[in-house]
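One protein chain omitted, others in place.
Chains here go by letter, A and B, matching the order in which they are written, and residues are numbered from 1 within each.
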Amino acid sequence: MRTAGELAQYLGAKLHGDAGIKISGVAGAASASAEDLIYVETERYAGEAGDSAALCVVVKEGIRVSGKTNLEVKDAKLAFAKAARILAGAGTSEGGIHPSAVVSPSAHVASSASIGPFAVVEEGAEVGEGCVVGAHCFIGGGARLGANCKLHPRVTVYAGVLIGDRTEIHAGAVLGAPGFGYVFGEGRYWKFPQVGGLEVGEDVEIGANTTVDRGSLGTTRVGQGVKVDNLVQIAHNVEIGQHTVIASQTGISGSSRVGNGVVVGGQVGIADHCEIEDGAILGAQAGIPTGKKIRRGQTVWGTPARPLAKFKEQYGWFGRLPELAERVRELERRNSGEEGQR
Amino acid sequence: MRTAGELAQYLGAKLHGDAGIKISGVAGAASASAEDLIYVETERYAGEAGDSAALCVVVKEGIRVSGKTNLEVKDAKLAFAKAARILAGAGTSEGGIHPSAVVSPSAHVASSASIGPFAVVEEGAEVGEGCVVGAHCFIGGGARLGANCKLHPRVTVYAGVLIGDRTEIHAGAVLGAPGFGYVFGEGRYWKFPQVGGLEVGEDVEIGANTTVDRGSLGTTRVGQGVKVDNLVQIAHNVEIGQHTVIASQTGISGSSRVGNGVVVGGQVGIADHCEIEDGAILGAQAGIPTGKKIRRGQTVWGTPARPLAKFKEQYGWFGRLPELAERVRELERRNSGEEGQR
Partner (left out) sequence: MRTAGELAQYLGAKLHGDAGIKISGVAGAASASAEDLIYVETERYAGEAGDSAALCVVVKEGIRVSGKTNLEVKDAKLAFAKAARILAGAGTSEGGIHPSAVVSPSAHVASSASIGPFAVVEEGAEVGEGCVVGAHCFIGGGARLGANCKLHPRVTVYAGVLIGDRTEIHAGAVLGAPGFGYVFGEGRYWKFPQVGGLEVGEDVEIGANTTVDRGSLGTTRVGQGVKVDNLVQIAHNVEIGQHTVIASQTGISGSSRVGNGVVVGGQVGIADHCEIEDGAILGAQAGIPTGKKIRRGQTVWGTPARPLAKFKEQYGWFGRLPELAERVRELERRNSGEEGQR
């Protein structure tokens, strides 16, 4: 629970109205209660906001919703997201280990952390201050969660995985499973050892049922602030830089490197040993072949992927192929006609 | 357990043979026991059915399997599926909460519902009559299951999710996780609030390890009778109409709307804010770009998707591109030859 005045200060907002109004959450205008914060980024939503039960509105500079307390900021959507963070943060962890959980005597669980029903924390694992470990989570031996991590129910963290502060992991995600590496010999596949590590940075988010494999001999790394959607696959020895976002169902194969600030669309396939440089953008369903480098800031699409403008031009011609073929046929007709004339 | 006579009445079938035969399940002809129902849709499988241990056969009009009790119907496969439903339905839930389950005192579990080992049902959640909640399931606070739902082991239902009657959810599915939405500012991504709802209709089926996110501020909706395969991703604020089928590994991005009776193939990618109208068909691996509308009843394929006939014609020419290029080269040769002649 915060007051409008406290929020204004936190957001660096100009306050118009009652600084004492109490706010406990965020919502859309239509479903908001009096204690919810709402936001208006463009004038045309101001009317809807005015009709809302909410008493306090974050508004973009120059917009005003009458009858409400207005918090005026440069970027209303950003301020709304930042406000949500401190409103939601309050009171999520009361600490304590559910009596049904199985926690190894050699594990270290911080006193302010909470461990849900049927969670398992193995030998030597560490769970930091303020962490929330949901029901049915599994934290393998020697794994380490930093402070204020949130693991939703049914997350599996294999032995030895390291996870940074404030990282949030959604239900069903699997972190640190042995990767997919084999040597073929004597008529069968032999598993290549998958004994490396997995390091996940601070402020990372990992989606539901996503899988991130541990390194084979080296280490798989997911950098600070990276956001990964649901059902994504990140293979052994992959390294992902900071503040990169990866949409749903994308797969990144072994030993590929993805830079900082990269945007990866949904269902993208990155083959092994690729290098995606900082700030590149990979369009949905793009396919990056083995060993390929995508240069800094480049936007690509298609399989195999090409620079966006080129791909679009080529795909445009793909659509006009029947017409182009007809024009070639017409030229051939004339040509043979001319030959006949001669 | 039903008699052939009861089944005939339920299916509106003409009965030829012994109405008193007892039937407890369904099977293929090769593996059926005497108590299993089998079916024959085309004449050429009549022989195999005749050799089966099964005593009762659903047959299409005009077909007869000698030596068996025949249930004659217009659509044998449909009748077989309908029969399976009432045969399987018998006795799946005896009710009762497994002693190991953790059920909040404020949750309401109907007396005829059953809750499996290590399931967790949080505060204020409701589990309707006849529901079967499998082992390791998690039902978050305030979530509500209608009557006769079946949750296989290890399903996660986040807080507040609403699920209609007779809906079946397979192992590992995650319903109502916070979606993938961020605002970029001050050099990092801030989570946009994901505090909306998820409403799943009646008679829905959700596949194993599929993920369906809750709305951000609004509500994600999956309509009545929708069937979703394994490993599908349905993002925040998506709305899916009634009786739509979605094959495996398809992804539907934020705020897209899919109509009634739509057929979505496997590995299809639907970007954000698309509209797929009633009865459309999206071929496997098709990609629908952001904001695109697919019209009522249209069949599309490719990435970006195009009407099927056009895509096939274009792709045909794609295959003949080397030939087309050679023809252009030949024209150029002649052309320069002619110029030389002049």
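Rule of thumb we're sticking to: contacts are C-beta pairs under 8 Å (C-beta built on N, C-alpha and C of every residue); 3 or more make two chains touch, one makes a residue touch a chain.
Note that this is a predicted model, so its numbers are computed, not measured.
Across B:A19, B:A53 or B:A84, the residue that sits in touch with the chain not pictured is B:A84. Per the touch definition above, the residue from B:I63, B:A135 or B:V195 contacting the chain not shown is B:A135. Touching the chain that is not shown, out of A:A49, A:A113, A:L231 or A:I246: A:L231 (per the contact rule at the top).
One chain is missing from the display, and on chain B it is touched by residues 25-28, 30-31, 75, 77-78, 80-82, 84-85, 88, 98, 100, 116-118, 134-136, 152-154, 170-172, 203, 205, 207-209, 225, 227, 229-231, 243, 245, 247-249, 266-267, 284-285, 302, 315, 318-319, 321-322, 324-325, 328, 331-332, 335, 338. Touching residues on chain A toward the chain that is not drawn are 100, 102, 118, 120, 136, 138, 154, 156, 158, 172, 174, 177-178, 180, 182-183, 185-193, 195-196, 209, 211, 213, 217-218, 231, 233, 235, 249, 251, 253, 267, 269, 271, 285, 287, 289, 303-304, 306, 310, 313-314, 317-318, 320-321, 324, 327-328, 331, 334, 338.
As a working rule, only the chains that are shown with their structure count from here on.
The centroid of the Cα atoms in chain A and the matching centroid in chain B are 26 Å apart.
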